[in-house]
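One protein chain is absent from this view; the other protein chains keep their places.
Chain naming follows the written order as A, B and C, and within any one chain the residues start at number 1.
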Amino acid sequence: MRLRLKGGRVLDPANGENGVATGSARDIEILDGRIVAPTDQRADAEYDLGGDVVMAGGIDLHSHIAGGKMNLARLLMQEDRRAYPEMPGNFCGCGGGRAVPTAHATGCRYAELGYTTVFEPAMVGSNARGAHLEMADIPNLDTGAYLVLGNDDFFQRLLAAGAGQEQVNAYVGWMIEATQAFAIKIVNPGGINAFKFNARKMDLDEANPHYGTTPRKVLTTLIRAVTELGLPHPIHLHGCNLGVPGNDETTLATIRAAEGRRLHLTHLQFHSYGTEGDKRFSSSAARIAELVNANPNISVDVGQVMFGQTVTASADYMSQYRNRGIASPKKSIGMDIELDAACGVVPFEYRDKSFVNALQWAIGLELFLLVEDPWRIFLTTDHPNGGPFTTYPHLIRLLMDRGFRNAQLATLNKAAQAHTLLGQITREYSLEEIAILTRAAPARILGLTDKGHLGAGAVADIAVHTEDADREAMFSRARFVFKNGRLIVKDGVVVELAQGTTHVARPDFDRSVETEMDRWFDAAVGLKAKHFRVADGELRGGAGPTILKCEGVVS
Amino acid sequence: MAEASTQTIHDVACGFCGLGCDDLTVEVEGRTVRARGDVCPEAARLLKRLDVADRPASVAGAPASFDEAAEAAQRILSEARAPLIGGLGADMAGAGALVDLAVRFGGVLDHYASEGLFRNYAAVQRTGWLASTLAEVRNRCDLLLVVGDDPSATWGRLFERFFPADPLFAGTPRKVVFIGGAPGEKAKGQLARADVLHIATTDLVAVLEALTGFTAGRIPPGASFGGVAVEALVALADGLRNAHYAVVTWNAAALADGDLVAERATALVDALNVTTRAGVFPLGGRDNIIGANQLMLWRLGYPLRTAVRGQVSVHDGSLYATDAALADADVLVWVSAFRPEPPPEFAGRIIALAHPETVFEKEPDVLIPVGTPGVDHAGTVFRMDSIVSLPLGALRVATLPSVAEAVRRIAEG
Amino acid sequence: MSGVSLKPRAAFEARVDLSGITPAVTCPLTLLELEGLPVPYGGKSVKLAELFFIEGAPEGVLLIEIGDVRLDGVGAGMQEGELIVDGVVGAWAGRGMGGGVLRISGDAGDFLGAELSGGRIELAGNAGAHAGGATSGSRRGMSGGVLKIGGSAGARAAERQRGGLIVIGGDAGEGLATDMIAGTASVGGAVGPLMGRGMKRGTIFTRTVPALPAGFIDTGEQELVALQLMARRVPELKAVIGESVRARRLVGDTLLGGQGEVLVPA
Partner (left out) sequence: MIRNGVEIRDNFAEAFPMVGTRLIVTADTPDWALTAGRVTTGFATSVIGCGCEAGIERVLGPEETPDGRPGVSLLIFAMDFKQLKTVVPLRLGQCILTCPTTACYAGVETGKRVPLAKTIRYFADGHQISKKIGDKRFWRLPVMEGEFVCDEDTGSVEGVGGGNILILARTRGAALRAAEAAAAAMGKVEGVILPFPGGVVRSGSKVGSKYKGLFASTNDAYCPTLRGTVPSQLTAETGSVMEIVIDGISFDAVAEATRVGILAVCDIGAEGGVVAIDAGNYGGNLGPFHFKLREIMGNEGGAA
């Protein structure tokens, strides 16, 4: 099957091509799902792009799209589902919801925005099988999941016992393989575990009440593990003290704690709060952006807050328990899970007239605009925690259009306006920078060499947008989206469902750990390790994963 | 044909009651299957297979080929006005295929054991709750409150699994308080190392309310609640407050006031978590009901008891409950792969995807005997906590289609 | 058409969901548009005209003739206008209604007036379970408006009610006012068992002292100025209060810190 996309302006920062800037259009050729060098052979189908902007399919490296906590959110927030019923022309009849859309709606809405790959950033090992089953039902998207590690009692015991790094590496490797994960996520390092022992807060150097371990130790040990195992994505860190005013110091200390090793700080917005001003809540975005700029080993995604109703879902039960009092509507679910992790689901409405919410919004945008290197910052709302991913086009316009941004700012809570630098920041993102944030950079930080670009050999995941000065309108509906070379979206509407794949990382590790894992699962967990393990054949309805083989320093 | 030799399979996972035991030992000899050693009576009964010929598919009582039966089923569904896809005793693949079927033909989806689930939803959907899972209970729970009747009649190994010999954190002895029914012999045996207390009452709701009051520091007026003296309640409330990790468990399906029990247990655990840690552990989960419900949530956005009507789904906990929906349905697709559960009385047409040993009061219009997940074919089922799922393996060569295969064939026609 | 009359072509063989088909929706439509309105019917969606004969009716009115026990969601979501049913209805009549008047001459199924927030429902016959209650997963039942039931109400009437007025002419079934949050209800006939559990606030008028859960406390007979105030301000309550200035007052559910009350006028 050969396709030809004719006369598009190609925006491919990974390969240094910017047809938008040069004004030159060219053809892109696809053969059997991959991009190939242009030929003059007859194509099975041709699409005349008429100068439209052609980019690689969008990649979201942090969006909660599957797993037990999302289903708990669906269960709890039936209001969301009822308010957003199936869309007209929804040919499979199973889509709905906005803050927590169904698997089908997730795949369709993302595709309509030009996204083709999305990573679930918080898969709990004991729920891995369920998360993979759910991901298999998401159409149109390639997926992958980060395994939540660091609060599990097995790991905490290793740390407390002073186990060597090799033991840790073997355990991490085993867990990655057993759960079919792509990367390691740490959520509130050690804090979730401490909450099970009734600790209500946990700072970077605070000791776990039972194990005596510190978040710093958890973090540095796991950073070393993923480095030595050769996992492509660095530790994906949801730090300590999420949402707590004054967590800026923790965040700065956390960046320093990495000591130059690669570390990804996720939803940084929720970790950039100072305690200045009479409301004891202020923006520390400038301080934090400065340190991020100075540390090329650090990458971040923002977790932008967008106003409106959403539901927050996190493994960080400690923080979510703290926030349950401000749930709106007033209900929430919490769960301690399997000596492994936990979860907390708290519905929330971000209000533009609220000082705190308005300032959160401004802090997120400050981070976007003050972190200088577009290759190290990623466009996220931490869907659905800061807001649903369907708000991305609006967010893009906020980044690209200063006038629009300042007009929005002027409508917010007055006190919050006085507490942010945002109005003075003149930076506007270019289209190329947006393409970096949403395609090229995520592919690079995830180690996906055949994604996020349009060079020969790349997977033919392609989004075509008609240029529009109103960037929100431009990015709200893709003119065409191709998934593996198949047309799935035309004029902003899904026209076909494609089955995606699931990316997993497969490191080498010392398999002698298996005996110990068997013993642990038998005695403590009450489940056989072999039943904990998810087999390749259990992914994607038997199709199995797309495996990224890791070349570690240990073997 | 070679003589069948006995094969012993260890670490067999069991998908029947929802507790998720996965350490069973099973002997297989050709088509014969039987559990060996420590196994609960329910698993022993449901795993047992004799070397008998499978019951054939049938249409209107007359034997038919699988294809003929599938075609007949499709004809019936095509003409159906209001199908009820009930029973829903299927593994994840089967449940997924059944949702596809509902999307295609319209109809109500419910599981035959959903009553308890929806009683719990009175609490979890309205206020949410703070819950726990099996491994946490095993290792942390130092005070377990069992509300209602002794659940070991339904979950034969519950207390064995809750209370391993050597928990990581909970000190000994661990305390178990039965509120309502007294523990039976089996429970007492499994709880030999624990401190067991029984508080009899006929009003569980009042007792839980009073406990919540005392726990929260209120002094409700009265000398006894639900027939339990204030002194006993105060002592128990103190015990709960002083526990490191208290867990409240109940089986809503067996409690007429299960919705209120769930709500009050939730309130009690909420009150406890202000100063210490605690969680609810609702019992349930038979025949992969939790898995089917999970699938419904991610596929349709609604739990069980949802109707698909012209490709738009809508949920209603009462109208689309099996009993109510039966009164409005003209076709019942009855699915029970885990056990020979007969369909409920129904005047309309019945398409049964049933365990081959099912005894029907009235021959279904179409019968397709299906294999059992974890016996005849592999499959996935969820445990009652909705977090952990188990891979079930095949114990013998399948001669019957799985639910997923049968449903796909019906859809293809 | 200025007003619309719907007459079922035959008894329904599956449930019909009329939610959202309110006078405000039907009255501005032409006959042709009305005929094509999609209506869920069993597992399908069909055109309104497949199920009903459609004719004119007085301005602003939606009239349903005969009715059907499988006719669900009548008046659901209604905000204005008048909807009259000359017969029986199924479940969810007046669900989430915010204004207007819904009159039903026959019986109603479960969840009559569930989550009603305004307007008026008058049912001549008996109501099913959960009258004025909360839908699956919702935290609160009826929050405003008036729900008048001429006959008896089934189990769990006024469950989670948080406002408005429910007047039950006949008996109330089991679990009346369970988890009631606020609002007022009155029962002209007998009250079933297990009423008032988890009641937070709100007032229930009854004619005799009902069986109440352990958390209720009898404060004895009280002289209450509010009785005659309510009897005068709320014509619907006149029947149960009469000329009384005294009432037995029972407060609960105190086990959960509740301050609801059952008033039994002397």
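One rule holds in what follows: contacts are C-beta pairs under 8 Å (C-beta built on N, C-alpha and C of every residue); 3 or more make two chains touch, one makes a residue touch a chain.
Everything numeric in this text was worked out from a predicted model, so none of it was measured.
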May I ask you to name the displayed chains that the omitted chain touches in the full complex? C
Full-complex contact with the absent chain, from C:182, C:217, C:239 or C:266: C:182
So which bits of chain C touch the chain we can't see? 144, 163, 165, 182-184, 201, 203, 222-226, 228-230, 232-234, 259, 261
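Just so it is clear, only the chains that are shown with their structure count from here on.
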Out of A-C and A-B, which chain pair has the most contact pairs? A-B
Averaging over Cα atoms per chain, report the distance between chain A and chain C in Å. 46
Between the Cα centroids of chain A and chain B the separation in whole angstrom comes to 34
Identify all positions of chain A at which a residue touches two or more other chains, and write them in rising order. 78, 330-331
Hunt down the residues of chain C that sit against at least two other chains at once, touch-wise. 136-139
Hey, which residues of chain A end up touching chain B in the complex? 66, 68, 70-72, 74-76, 78, 81, 85-86, 90-97, 100-105, 124, 126-127, 129-130, 133-134, 137, 153, 195-198, 210, 321, 324, 327, 330-340, 345, 522-528, 530-531, 534-535, 538
Chain B residues within the chain A interface of the complex: 11, 13, 20, 22-23, 92, 96, 99, 103, 121, 124-136, 138-140, 161, 164, 166, 168-169, 244-245, 273, 276-277, 279, 294-295, 297-303, 308, 311-313, 315, 380, 382, 386-391
Which residues, counting only chain C, touch chain A once they are in their complex? 136-139
